[in-house]
Structures are given as structure tokens and as C-alpha cells.
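Note that one protein chain of the assembly has been removed; the remaining protein chains are unaltered in position.
By letter and in written order, the chains are A and B; residue numbering begins at 1 in each of them.
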Amino acid sequence: MTPSITLLKKLSLLLVLIFLTNIAIADTADGKKIAFDRTKGNCLACHAMDDGDMPGNIAPPLLAMKARFPDRAVLKAQIWDATVKNPISMMPPFGKHQILTEVELENLLDYLYTL
Amino acid sequence: MKIKTILLPLLLTLICSTAYAQTSSEAEQAIQSADKLWAATITAGHEWNTIKPLVAQAKQALKTNDFSAAITLANRASEQSVLALIQAEHEKTNWVNNLPK
Partner (left out) sequence: MKSLFNILVVSLLLALSSAYATPEQDKETFQNFYTEMFPDISLEGFGDGVYALDQDARDQWEAMNDFPPYEEDLEEGEELFNTPFSNGKTYANCFENDGKNIRQNYPLFDTKQNKVITLELAINNCRESNGEELLRYKKGEIAKLSAYMTYTSKDSLINVKTPDSKEALAAYEAGKQYYYSKRGQLNFSCANCHTQNAGRRARSETLSPALGHPTHFPVYRMKWAGFGTLQRRIDSCNKQVRAQPLSGQSEDYRNLEYFLTYMSNGLPINGPASRK
């Protein structure tokens, strides 16, 4: 194998990596948008999080999500329909009631795990 | 040969027009059932304000012959109506949990 081909291989690998991380960053950026958008997640209405301005204090701050929800499925279930765990929970059932789409929910989860 | 050249386009238009009629009536049907379910949520006292715009958009799509959009929108209105009806049914007993202790 000539050195130029190895270099080319390395470069293309790098390109693929950049491409993939960009997708990941794009996902969490979308997730943040969904979280902050008043017509979507509107998480700030109740939760303090990230650099969100004037958050509500109805529910606990969203931080250390990896430690608090090691199982992604558990966090997803909570966002999907919080009334399963607590029948009078004030948290809207974002998945069950079609407030967010499946894709939006996954993007939101990606973002929440960066907190 | 001559018959074929006449028959083929004829057959094609026939297929196309039945497909057109089918999606058109499918859209009308989807809107009809959305209308019914939406009305049921009003009777149940649990209408969501998201349903009405979906039905209106579906009807608008039907008018402009965008049948697939009409069907998608009407189905979403139906789904949300069903969810509102489930909510109404659930709250018949669940409301008690909200009482101050």
C-alpha cells in the first residue's frame, strides 16, 4: 500500500467522523430547540435547565440526567406519559397525547442527556 | 395494432380516474369519521382545541384535491379525538385523586 492511499484512507475516515459528530450535534441542538420552544416541550415552564431564562419552579431542575436516568427507556417513558407513575402529575403526556412526534422525542432525549 | 393504441390510453385513464375517485372518497370518509369522533369529544365535555384546526385543514386539503394530506390530517384529528375520549373516560374516576387532602 502506498503512503498516499493510507493518507487518503485516514482523511476519509476523519471526514466520516466529522460528519457523524455533526449529526450528533445537530440532533442535540434540535433537541434543545424542542425543549425551549413554548409550543413543543416548553420544559422551562416548570424546570430550570441549561442556560434557560426565567425558568418556572414547579418541577425539579433538569441536570445530571445520566446519573438520574441511567436507563434511557425510563426517562423516555416519563416524558411519554408521566401519569403512569403519578396519576395527577402535572407533566403533560408528551408522547401519548401527540404533543411531540417520535423523532422530536428522541432528539429531546439526546439533548437531555447532555445536561 | 390500431386497437391497441386506442385501448392503452383508455385503460390508463380508467385506472387513473378510479384511483382518483378512490382516494377522493377515502379522504371524504376519513373526514367523516374525524367529524364524528370530534363531535363525541364535545359531548363528553373533553374537546381539545387542537382537533378543530386539524379537521379544518383536512377539509381545505380535500377542496384542493390534496387527498393524501386530507387523509393524514383527518386521521390525526381522529387519533386525537380518541385520546380525548380516553381522557374523558379515565377522568370519570381519576379526578378524585386531585382532591386536596
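Everything that follows uses one rule, which is that a contact is a pair of C-beta atoms (placed from the backbone, for glycine too) under 8 Å apart; a residue touches a chain by one contact, two chains touch by 3 or more.
Computed from a predicted model, the values in this text were never measured in an experiment.
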Absent chain, residues of chain A that touch it: 44-46, 54-58, 83, 88, 90, 92-93, 97-99
Residues in chain B touching the chain absent from view: 42, 45-52, 80, 83-84, 87, 91, 94-96, 98-101
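Here, only the chains that are shown with their structure count from here on.
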Distance between chain centroids, defined by C-alpha means - chain A, chain B (Å): 31
Touch list for chain A against partner chain B, complex: 87-88, 96-98
Residues of chain B that touch chain A when the two form their complex: 76, 79-80, 83, 94, 97-98
